[in-house]
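The other protein chains are all here in position, but one chain of the complex has been omitted.
What follows is subunit A.
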Amino acid sequence: MSRPAHGRPEYHKINKDLFVLTYGALVAQLCKDYEKDEDVNKYLDKMGYGIGTRLVEDFLARSCVGRCHSYSEITDIIAQVAFKMYLGITPSVTCNNSSRNEFSLILDKNPLVEFVEELPAGRSSLCYCNLLCGIIRGALEMVHLAADVTFLQDRLKGDSVTEIGITFLKKLDEKKYRRKK
């Protein structure tokens, strides 16, 4: 991938704006297509999943992360490496249970909603950023980890923070994917 054009710092901003504004236009289009919030949410998650399955390769190529040994490590990498790399933010991570398979990412800043003040009228159940949940889910599945990923809290809905919950489920059967030696 070529380096950004020299100098003009605003180009960097344009790239980020382009993604954020394209996403906004997509959500607007889906709201036109689907009356029910749940349907828009599902569609965003589905698209995110598709993106995640391909994004993970790009991520692994750029980040050179080593093998992880716990769900906790993986969640840390999602927050501190992946989010940082693609969105320029670092959500904080909390572990929600003693079995250590349920985690939360707390987003203090969220670039996706930079230009969104509030949810559109009549769309109070819209998970505006649901693409992110799908991306995480799709990416994890590509590395043989099944997980449920949903928004637990959302500032756009009036909550005090935006929180993404990741629940790691049973590890996908590795034997199926292990390459023959």
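Criterion: a residue touches a chain if its C-beta (ideal position, glycine included) is under 8 Å from a C-beta of that chain, and two chains touch if they have at least 3 such contacts; residues count from 1.
What we mean here is this: contacts and distances are computed from a predicted model.
J.: The complex lacks one chain in this depiction; which UniProt name from "Trafficking protein particle complex subunit 6A", "NADH-ubiquinone oxidoreductase chain 4", "Superoxide dismutase" or "RNA polymerase II C-terminal domain phosphatase-like" does that chain carry?
T.: "Trafficking protein particle complex subunit 6A"
J.: I'm checking contacts with the chain that's been left out. Which of A:V40, A:L55 or A:L107 qualifies?
T.: Considering all chains, including the one not shown, the answer is A:L55.
J.: Which of these, A:K16, A:K42 or A:R123, touches the one chain of the complex that we don't see?
T.: Of the listed residues, the one touching the omitted chain is A:K16.
J.: Name every residue on subunit A in touch with the hidden partner chain.
T.: 1-2, 4-5, 10-19, 21-26, 28-29, 43, 46-47, 50-51, 54-55, 58, 62, 85-88, 115, 131
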